[in-house]
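If you scroll down you'll find the structure; I have some questions about it.
For this depiction, one protein chain was excluded, whereas all remaining protein chains were kept in their positions.
In order of appearance the chains are A, B and C, and numbering begins at 1 in each one.
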Amino acid sequence: MTDNKLRVGILGASGYTGADLVRLAAQHPNMDLQVLTANSHAGKKYAEVYPHLGGMNLPDLIKIDDANWGDLDVIFCGLPHGTTQKIVASLPEHVKVIDLSADFRLRDVDTYKEWYGHEHYAPELQPSAVYGLPEHYREQVKSARLVACPGCYPTAVLLLLIPLLKAKLLDEKSLIIDAKSGLTGAGRGLKLNTLFAEAGEGMSVYSVTGHRHAPEIEQELSVALGRDVMVTFTPHLIPMSRGEFISTYANLANGASVQDLRECLNDAYQDEPFVRLLAEGASIGTQHVRGSNQCLLSVNKDRVEGRVLLFSTLDNLVKGSSGQAIQNMNIMSGLDEALGLNQQPMFP
Amino acid sequence: MTDNKLRVGILGASGYTGADLVRLAAQHPNMDLQVLTANSHAGKKYAEVYPHLGGMNLPDLIKIDDANWGDLDVIFCGLPHGTTQKIVASLPEHVKVIDLSADFRLRDVDTYKEWYGHEHYAPELQPSAVYGLPEHYREQVKSARLVACPGCYPTAVLLLLIPLLKAKLLDEKSLIIDAKSGLTGAGRGLKLNTLFAEAGEGMSVYSVTGHRHAPEIEQELSVALGRDVMVTFTPHLIPMSRGEFISTYANLANGASVQDLRECLNDAYQDEPFVRLLAEGASIGTQHVRGSNQCLLSVNKDRVEGRVLLFSTLDNLVKGSSGQAIQNMNIMSGLDEALGLNQQPMFP
Amino acid sequence: MTDNKLRVGILGASGYTGADLVRLAAQHPNMDLQVLTANSHAGKKYAEVYPHLGGMNLPDLIKIDDANWGDLDVIFCGLPHGTTQKIVASLPEHVKVIDLSADFRLRDVDTYKEWYGHEHYAPELQPSAVYGLPEHYREQVKSARLVACPGCYPTAVLLLLIPLLKAKLLDEKSLIIDAKSGLTGAGRGLKLNTLFAEAGEGMSVYSVTGHRHAPEIEQELSVALGRDVMVTFTPHLIPMSRGEFISTYANLANGASVQDLRECLNDAYQDEPFVRLLAEGASIGTQHVRGSNQCLLSVNKDRVEGRVLLFSTLDNLVKGSSGQAIQNMNIMSGLDEALGLNQQPMFP
Partner (left out) sequence: MTDNKLRVGILGASGYTGADLVRLAAQHPNMDLQVLTANSHAGKKYAEVYPHLGGMNLPDLIKIDDANWGDLDVIFCGLPHGTTQKIVASLPEHVKVIDLSADFRLRDVDTYKEWYGHEHYAPELQPSAVYGLPEHYREQVKSARLVACPGCYPTAVLLLLIPLLKAKLLDEKSLIIDAKSGLTGAGRGLKLNTLFAEAGEGMSVYSVTGHRHAPEIEQELSVALGRDVMVTFTPHLIPMSRGEFISTYANLANGASVQDLRECLNDAYQDEPFVRLLAEGASIGTQHVRGSNQCLLSVNKDRVEGRVLLFSTLDNLVKGSSGQAIQNMNIMSGLDEALGLNQQPMFP
């Protein structure tokens, strides 16, 4: 570390998570971006790929093979699923790795194979990967070398449900998660259904029963509850760029009340800088978190006896990805966890 | 009837449902728009209120009190809730009335009072009102004088669920309805949360546990099943102008299969012009119905054993309102039910 | 012609103009869609490519080489620029051709080569091609075998300016055309800048000084005026799917007044079904034409002496493309010019 700054590399800097890492790093007093890789764009200035960051002084894009790892303290990996495992295995030991892909999120390599369609390429590393949800794995993150940042949907779901399942306040067999996401969740790749003319002025459901965030959610809820949990998880595509909104339906466990739920979440998060339980009846929407590292939670009693309506929302590129990654970096590096992450949401 | 044309009036023609009635009427060979009322705009040309219809030859807007009912065969009422009851009670008997408000949808005037906050003003007329969901009340609509058009959400929910509950294929206690609507569902009134800068690039939940379409849905599902049904119904506001998307979660009744559900819906709708069951795995979104009188249905098996994912979508201003109203008019007048309603959806 | 219906083929039916031709054809009493081609989608049902038209009974997509031209009366070509010339040259003589590409719009094959980067492949056919702007070439369209439909921007510009230049009311050296288009103008191809996340919540300028519609506009304005005209033409990309809005700035010719302009346009279009001059001070926006074959015009005096502000707007997929193509077909076939094109705009 020179000048008290972390020397940082971003692998796969041409995706939206890469761009938001760069945006946030500009506000972080201890991050020194030294390496930005993007294989197909290698040789370009970053501003050719992301003109909105043309005012920053950034290194040009290079190929991964041309990066000098010895000079780096921390690497963020924003590579496509399936490519990070081999790369991480080849990095020098002193480099801390924060992976934003799904490559190290699933503890069971067989589950990984089932959902991602290929053998895990670094099964020997998987046990050392820490699931980077700081509010629930803070201690493990502190000493981790390899952190697997949660998916955007899982972050919004788990911040809401982990405390409630740990406290056995919900009937886990009743969990129905209706998820809604903006278009950045689909990445910057060229796909017909993410064109403006296709996705605008309309909404649809996608990946019905097949979204890869389901096993990730189930893994962590099962840990929280202490027994296997399976959930209904249905994602929808909403005509907005950023933002995720989760509507969770559940039945109360025997004897539990809505008030118990509120107290449980209040206890869990009252001292957390980035998770906020809203007052009863307060409005909740993605507009209230856009651009920030905040996650909002809301607990409501349903008209149907014994059922609750639980809402959570976050910006998928920040708390759901790049912001949480920096939060993990702060913890791993002994910095104030909220350093560089205090931007307020931008509304409108 | 002159020239084989129905002489038509639209009360409350300045709302979005009024405008879409006029738009659709322009394509209908048997509708002659003779009266358009809008109290606060009385005296104006219709094109001052809706410039997009400036190419039509339309009567100027007048006050309700200035309308000559004797000249009319059919009246569409697009007035605010609570104002139609008295007006309908004062109309001459020969005028057929198609009400697009909620004033005559709830059969039980006590339920009406509970949800709308005032006594029903025409309880003596309520028993004669037919619930205008043609696919399920066609015979009653044929001979009705007063038809209460279903709400937009109820139309999308009931077309999906009525056949399934009639056939006892679902556990009615498990019904969870996650509803999504565009902004026109909120009407043309000036409200902060419907400004572009507030509603754009974001989404939120609203009317949590308190939306007035819930009792309407429950009324009709209870009739279908033969016993009381209560549902979880949660509406969300989506940044698009038109379109509604309903995600319904349910458990199968004992012994029922997903295949049974598909066959049931196929039997119910295979000869219907405006309801279409999609093939397994086909994509479904509001983009596919925009501007048309179509309602699409989709049935899917969940990963969770015994649970199904049911989707339905329609254009809230057409099949959810003005189009369905004209469909009712066609039936009441002995015309081909699909007359003037065959516009295909507009995409993009 | 069987049953008084035209047997119609659409080449390149997988683009947005193809889809809108199909949508409009569904409302046209004399069009029988017999052939739909799309090379990369050959073998698929049309509803797989455009689910919103899944309710229509349409032929499956085939390759161009598999089409039987002998059975057809009219062909619409919605193929990429540069591919139509050879195909049209190979079609049997009895088939009428309405081309929606740019292949036959430019009369001078050298200008074509300059702007499109390759030699014209059917220079012998070019002289027979009629520029399909019905309001100004109606007589020629009547007897044409090959009609080149104008580009979307040129349609909006020329309907406004041709009468004014013919009447020598404007200083042609002063013409500045600031054009704005929605995303469908860019087609259905996969391009980074047309992704929702890139184009949404923002606007930009594109093709600065290099848009291929400029020489087309200049060709027709030069014909109208009787001498060479060169214009400033700058297109902008607006976050909406459909619609074009043209803001034209010009100086009045010596002695001309704003009133002269209004009278000139009124004379030109008062009997036209699809072009409408708005009253002074009336609002004008793309919302007022969406989905319709209408073009709106507006004439305004500027604060700067001798300068005028001229606005025009249309739906690029209808009057700017598919609707105008059908209008041409009607004329070429001796049908009522407005047949099947009377849908009112859809707002909101």
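Here are a few things to note about the model shown:
Here, a contact is a pair of C-beta atoms (placed from the backbone, for glycine too) under 8 Å apart; a residue touches a chain by one contact, two chains touch by 3 or more.
If you're wondering where the values come from, they're calculated on a predicted model, not measured in any experiment.
Touch, as defined at the top, links the missing chain to these shown chains in the whole complex: A, B, C.
Here the missing chain is touched by one residue of B:Glu201, B:Glu220 or B:Glu244, and it is B:Glu201.
The hidden chain makes contact, of the residues A:Ala26, A:Leu125 or A:Val223, with A:Ala26.
Touch with the chain that is not drawn comes from one residue among A:Asp73, A:Asp99 or A:Glu201, which is A:Glu201.
Panel shows subunit A; residues 16, 19, 22-23, 26-27, 50-56, 183-184, 200-201, 241-242, 276, 278, 282-283, 285, 287-291, 294, 342-348 of it touch the chain omitted from the view. For subunit B, the residues touching the chain absent from view are 16, 182-184, 186, 188, 190-192, 194-201, 239-241.
For subunit C, the residues touching the absent chain in the complete assembly are 176, 178, 180, 197-198, 200-206, 208-209, 214, 230-232, 234, 236-243, 245, 247, 249, 283-287, 290, 300-304, 307, 309, 311, 348.
Quick note on the criterion: only the chains that are shown with their structure count from here on.
When each chain is reduced to the average of its Cα atoms, A sits farthest from subunit C.
Centre-to-centre spacing of subunit B and subunit C amounts to 36 Å, using the average Cα coordinate of each chain. Counting partner chains per residue, subunit A has residues 197-198, 200-201, 239-241 touching two or more of them.
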